[in-house]
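Structure, as structure tokens:
Every protein chain of the complex appears in place save one, which is left out.
By written order: A, B and C. Residues from 1 in each chain.
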Amino acid sequence: MYKPDIIQYISLNHYLILGAALFAIGLIGVMVRKNIIIVFMCIELMLNAVNLILAATSTFYSDSGGQVMVFFTMAVAAAEVSVGLAIIVMMYKNIHSLNIDLFNRLKG
Amino acid sequence: MSAIIILTISSLLILFFGFSKQRGVILPLSFIALIASFAMLAMGNNFWSEYLTNMISIQSSSKSFALLICAIAICIFPFFHELIKRGNEELADFIGIILLSIVGAIIMVSYQNMMTLFLGIEILSIAMYVLAGANRRSVNSNEASIKYFILGSFASAILLFGIALYYAATGSLSVINPKLINSELYQFSLLIIFSGFSFKVALAPFHFWVADVYQGTPTLFVTVMSTIVKIAGFGAFAQFVLSQNSVLPSWINWFFAFIILASMFIGNIFAYSQSSVKRILAFSSVVQSGFILMGIINLDANNSWSLIYYLTAYALASIVTFIVVYFVEEQAGSDHLDSFAGLSKSNPVLAVVMSIALISLAGVPLTAGFMSKLYVLRNINSIGFTALMVIALVLAAVSFYYYFKIINAMFSPSGDRRWSVHFSYSAVLVFITIAIIFLGVMPGVLHGFLG
Amino acid sequence: MNSTIILNLMLWPSLIGFIINGIFGSRMSKNLVGLIACAGPLTSFVATVIAFFSFRDTSTIVDLYTWFQFTKNIYVGFTFNIDNLSMLMMFIVSGVGTLIHIYSIGYMHEDKGFWRFMAYLNLFLFSMIILVLANNLPLLFAGWEGVGLCSFLLIGFWFSNDEYNAAAKKAFVMNRIGDLGFILAVFLIAKTYDTLDFKLLTQKFLESGLNTPVNIWITILLFVGVTGKSAQLPLFTWLPDAMAGPTPVSALIHAATMVTAGVYLVARMFAIFDMTPFTQQIIVYIGLATAFIAATIALKQNDIKKVLAYSTVSQLGYMVVALGCGAYITAIFHVMTHAFFKALLFLSAGSVIHGLGGEQNIANMGGLKSKMKWTHLVFLIGTLAIVGFPPLAGFFSKDEILAVAFSKNIPVFIGLGLCSVFTAWYMFRLYFSTFQGEYRGDHHKWDHAHESPMIMLFPLFVLAILSIIGGFFGMPEVISEHHAIDSFLKPSIFSKNVFHVSHTFDYMLWTLTVLVLALVMYLTYKRYTAKSKSAYDAQSEGIGKVLSNKYWLDEIYELIIIKPLRILSDWFNRVFERVGIDDVIQSPGFVLQRAAKGLGILQSGSISYYILSMIIGFIIFFLMFIKK
Partner (left out) sequence: MLLAIILILIPLIAAGLCFVSGKKIAPIVGLFGTMLSFFYFLYMLTVYNVRHELMYNTFFNWIPEIKGIFHVGIDGYSIIPLLLTQLVMLFSLLYALNSNSNKPASYFGLLLLTQAFLNGFFIAQNPITFYLFFELALIPIYFLVLNWGGAERKKAVFKFFIYTIFGSLLLLAAIIYIHSAIGANQLLSWKEFYFQKFPMHVQLYLLVAFFIAFGIKSPLFPLHTWQANLYSNSDKPTVIILAALMSKMGVFGLLRFVYPVMPAINVYQPTIITICIIGILYGALMAWRQTDMNKLLAYSSLSHIGLIAASIFVMNVQSIEGAMFQMFIHGLCVTGLFVVVGILESKSNSSNINDTSGLARIEPRFASYFFIITLASIGLPLTAGFIGEFYMLYGLSIDNILYSLFAGISVILGAVYMFRFYQSVMFGKLKNESLQSSSAINLNTEYILAIIALLVIIFGFFPGMWIDFAAFSFLEYSEYLPN
């Protein structure tokens, strides 16, 4: 399979570190943001960070599995989004707000 | 494989029947589908797997996991007849979704490749997010689904990250005999993947969702969560460990031991102070996961049966408990301990089966729970974690405390008017209870059946 | 005649009487009950007589059956030994027992629990016979505790009175303290000599005639048992209280038979006592102290039975001194004579009480000789016998004890002499204040005062005769070469000790005795025949106060033993059980509750916190992974 030259110059670790960084950003976002939509987007960010790693790795090993996996991930993410948005709509109907910190009635 | 297809098609059919007029067929159809798939699995022709480039193979241990899942589903389904109260569209939706989730579960326990693992987990989880929010009007249910959804997809992302690292380390998504395994990256990926699994099976410290979600979710669906999801999760866990066990680094046992310890402590301590029965059972399920994990330490194909035995015992017991909780909730409107007061007077059958199920969860001899604990404890003791075994048993005394707190409540004299549930429900419950005791009296049978 | 049959005839009749009376007594007529009750001891007595003629000077072992096989070598059977010592004791026990049974028929006739009383008496006799005939220590111990039990039952016979119950319990418990010593001694013997059979033991003792520490411990522990049963210091305080029981009980159990069991035990085990002089010293001094303390206390008692009780204690002191000197036969001799005259005194005192309708305080008596002349006569005989007026029974035995003491240890002799002066004093005081002078009580009783019926007098006469002639079995060599008791008991008690005193000493002693007695008689006559009760008031100062308060011994025991225990136990009950044990054991539970409360914040319900804590957990694992 054809590898662009640039792959030779940038080692896999760089991709991994970049992915990890993106992943961490998303993760922290999930932790700190209150608006559920944003939290949701942060999760998407995490997934895409993973996608980056997968794509890079698959190219690196010239193994197509990774790229297939990326498509799977996208599809799954889409499904998640659909369900998630439905749940969020329900939430808005119930408490007329998108702040997840209002959801701490179940505890202890 | 054909089981998966049968279930998928039937779930689509059921969703379709939801709109159309023939609604009586929904439950029978689903039931038939389950039994058919069970039979298919039992016959176990692996005809399809090479068409899927060996991404799924329902072989020895995964086969027994899949069988277990179907069997448990068959045990649960009769109670979904209760859903008819909620109108037929919902009935169709929920049944369809549950069938799909079972498909996901079967995929989870039989994957050979990270892609199918991820796919299975997501199918199962997304279905569960929906079920958690099944009571659209109830804020609790809504909160449960939100929490489950956010935390769950977060965990999936973590797992996926682990998978990606694994891929980066080994250069292949297949879990079968990975290469380059002595790289740091590989071990790090293991750490992350196991953390992801731990979330799915609610092991401390990744257990936080479990209590809130169980409490908010409609109880019938909690039954599914606490049985099928857990079996599937541990099945996937076990599959991964089995595939890697030749190359797992030694520190992973300590990692497991640490998780077990954490689960024992946190689960018991939190359950100790609860007054909502569903929360008690939720936290106790954390403890039980800890015990099950004992079965996974240095798992290999020879002693995977002990894991299956434990899962069976746990699943049977928790079906009974949650169903009883469901009926009590129907009557008293809450799952608080006080609403169990006098159950022995108002409905002796439920009281007795609940007691036996709880006794089995606590692990008294002649119940399945005792045998399963015996197996896993002996397992960890034989690999030198004697201290861990002792601590686990000492903490189990606490678990006796909260299980028998429920029994005390049920046998307290404040018995008000009698109320009874439909005969067939009681019959199924009694049947399951007998199964629990039978497994406890003749522990060899299941192993023999699994071959 | 076959020894087994004779033994069975000696042993079982009283038990059979007990069973019959105990089960059917409530439905049977009183005469029948009395008949059955008396039949038991009488049969034993006859059997003893037969035994006396058939196996004299032999030691006949009868093994009925195996009680238990204790260790490989130690066989503990229902085994009995008919030798001269046990036969002599049997004569005393069954003979005096029979008389007292007969007496009781008259004495207790009016009582509702007559049948119960007779049954208990029979049971007592059975236990006593086991004690006397037993051939091994456990069996002797069985009798030993059996008599304790019966004394418990009989002291508390009128059980609706709580003081009597208390007295009964006190007696039993104090005996048990002694019994613990006894049983420990048994263990030591079993460990050291590997047998519990008297015959073998005596042989082994004589073989290994060593003064080893273990032997000293054995003897001391045995003697602890003796102090309990034979009312020596420090365990004698139960005996005066035991007078709560009906008078025949006091006569039979607490004067004639049970309390002499200790003396009998030491005489049985003479061999080991002979080889431990240290213990013998202890025994001598304890005996002396007991005799002295009891005698002095008796000087100030006004209850007719209490006086006799204390005199019993002091007489037991005499016997124990004799034992300590190694004069076992002398001790047994005094046991015999004492059984006669003390039983006589108690029974006649009982007859007085009976006649006066339950009056026991001598301050309210006097001049009774006109009312009950027979009782007066026999009481006088008893008094003379106990004070040792020649030639009555007490004279010879007591004189022998004094001689022994003189030959061993002069101070002890002087002490004993002093005691006998006291004895004379309180006995004559008792006699004069009861029978001489004028009556001091209320006249209602005086009018009803009457002589006892014949059935009560007959035993008195028999005992009176015995108290007169009883001494002649043991004439000192001054008078006759033949000392009957001595030669009779030698086969059983062949201890080497010899006591020789010069004849001049004997003569001096006798003259001194007579003179002192005459003096005391005169003084007491002057003092206690007066009309006023002033002589009977408890003094409020000086030595008199000490005596009338019995040296505060009970109070001291209460203070140093019972009270601390009670406080301790209350403290256990109120505080320690809860705080000291329960809370400590449950502390993990408390910790758990705290932890559950404290960790509750982790489950805060907020998603961000959940994720945070998950991340923290993950980081911990990551660090583990780094370190690994």
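Convention: contacts are C-beta pairs under 8 Å (C-beta built on N, C-alpha and C of every residue); 3 or more make two chains touch, one makes a residue touch a chain.
Predicted model only: the values in this text are computed from it and were never measured.
Enquirer: Quick one: jot down which shown chains the absent chain touches.
Expert: Even though it is not drawn, that chain still touches B, C.
Enquirer: Pick from B:Phe31, B:Phe188, B:Tyr401 or B:Phe438: which residue touches the chain that isn't shown?
Expert: Candidates B:Phe31, B:Phe188, B:Tyr401 or B:Phe438; residue touching the omitted chain: B:Tyr401.
Enquirer: Pick from B:Tyr186, B:Tyr314 or B:Tyr375: which residue touches the chain that isn't shown?
Expert: Here the residue in touch with the unshown chain is B:Tyr375.
Enquirer: Tell me which residue among C:Asn165, C:Asn497 or C:Ser604 touches the hidden chain in the full complex.
Expert: Touches the omitted chain: C:Asn165.
Enquirer: Using the touch definition from the top, which of C:Thr4, C:Asn31, C:Thr66 or C:Gln593 touches the missing chain?
Expert: C:Thr66
Enquirer: Would you write out the residues of subunit C that touch the absent chain, in ascending order?
Expert: 22, 26, 65-71, 138, 141-142, 144-146, 149, 152, 156, 159-160, 162, 165, 169, 172-173, 176-177, 179-180, 183-184, 187-188, 190-191, 565-566, 568-570, 572-573, 577, 581-582, 585
Enquirer: Which parts of subunit B face the unshown chain closely enough to count as touching?
Expert: Touching the chain left out of view, subunit B contributes residues 305-306, 344, 359, 364-366, 371, 374-375, 377-378, 381-382, 386, 389-390, 393-394, 396-397, 400-401, 404, 407-408, 411-412, 443-444, 447.
Operating definition for what follows: only the chains that are shown with their structure count from here on.
Enquirer: More contacting C-beta pairs: A-B or B-C?
Expert: It is A-B, judged by the count of C-beta pairs in contact.
Enquirer: Rounded to the nearest whole Å, what is the centre-to-centre distance of subunit A and subunit C, using the mean of the C-alpha atoms as each centre?
Expert: 98
Enquirer: Can you check how far apart subunit B and subunit C are, centre to centre, with Cα atoms defining each centre and the answer in Å?
Expert: 79
Enquirer: Can you give the whole-Å distance between the Cα centres of subunit A and subunit B?
Expert: Spacing between the chain centres: roughly 27 Å.
Enquirer: Please list all residues of subunit A that touch 2 or more other chains.
Expert: In subunit A, residues 27, 30, 39, 100, 103, 105-108 touch at least two other chains, as defined above.
Enquirer: Residues of subunit B that contact two or more other chains, please.
Expert: Expected reply: 146-147, 150, 154, 211-212.
Enquirer: Residues of subunit B touching subunit A in their complex?
Expert: 113-115, 118-119, 122, 126, 129-130, 133, 136-137, 139-140, 142-147, 149-150, 153-154, 157, 160-161, 163-165, 167-168, 171-174, 185, 211-212, 215-216, 274, 279
Enquirer: Hey, which residues of subunit A end up touching subunit C in the complex?
Expert: 27, 30-32, 34, 39, 100-101, 103-108
Enquirer: In their complex, what parts of subunit C are in touch with subunit B?
Expert: Going by the criterion above, the answer is residues 592-593, 595-597, 599-600, 602-603, 605, 607, 610-611, 613-614, 616-618, 621-622, 624-625, 628.
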